[in-house]
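Removed from the display is one protein chain of the complex; every other protein chain stays in position.
On to subunit A.
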């Protein structure tokens, strides 16, 4: 199992879709690494510059229906190869969330009020993920702690290092 947590990148909008995360024209790549420069290339979000703002980040924090649109797992891989290990949002599109756990990464849902607190901590925010305890500790100008739950099966996938490993052992 990998390490989770790190510095947060805030994307304050609902419905960020997979075309914004990785445009279709890059779907012709046949290695994950080749996707690396194109993460969030088509995301238009007040002054957001993906190359500048993604550097050094490990956690993405966003709003509702994150990852909607196509089934492309490229949207997860492009995060993975950019060192993102966790996405925290109010809700996820089903396929995107499944793809995250299938790759052994974390997709964590937080209630609206907790997300508001997280968005308002101020400064550079560092997030610690305690998977066993189901706790997030976030430290910016202010600090806060949040509880989360993930589905038991998703947890097993993360522990197995993804769905392929799990399925190969069990089926």
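Here is the rule we go by: a contact is a pair of C-beta atoms (placed from the backbone, for glycine too) under 8 Å apart; a residue touches a chain by one contact, two chains touch by 3 or more; residues count from 1.
Keep in mind that, in the parts below, contacts and distances are computed from a predicted model.
I want to check something: the complex is missing a chain, and I'd like its UniProt protein name from "TonB-dependent receptor", "Transport permease protein", "3-oxoacid CoA-transferase subunit B" or "3-isopropylmalate dehydratase large subunit".
Listed in its UniProt record, the absent chain's protein name reads "3-isopropylmalate dehydratase large subunit".
Please identify which residue in A:58, A:82 or A:98 touches the non-displayed chain.
Reading the full complex, the residue touching the unseen chain is A:98.
If I consider the whole complex, including the chain that's not displayed, which of A:1, A:55, A:133 or A:167 touches that chain?
Reading the full complex, the residue touching the unseen chain is A:167.
Write the list of subunit A residues that the hidden chain touches.
Answer for subunit A: residues 15, 17, 19-20, 23-25, 27-32, 42, 44, 64-65, 68-73, 76, 91-96, 98-99, 102-103, 151-153, 156, 162-164, 167-168, 170-171 touch the chain left out.
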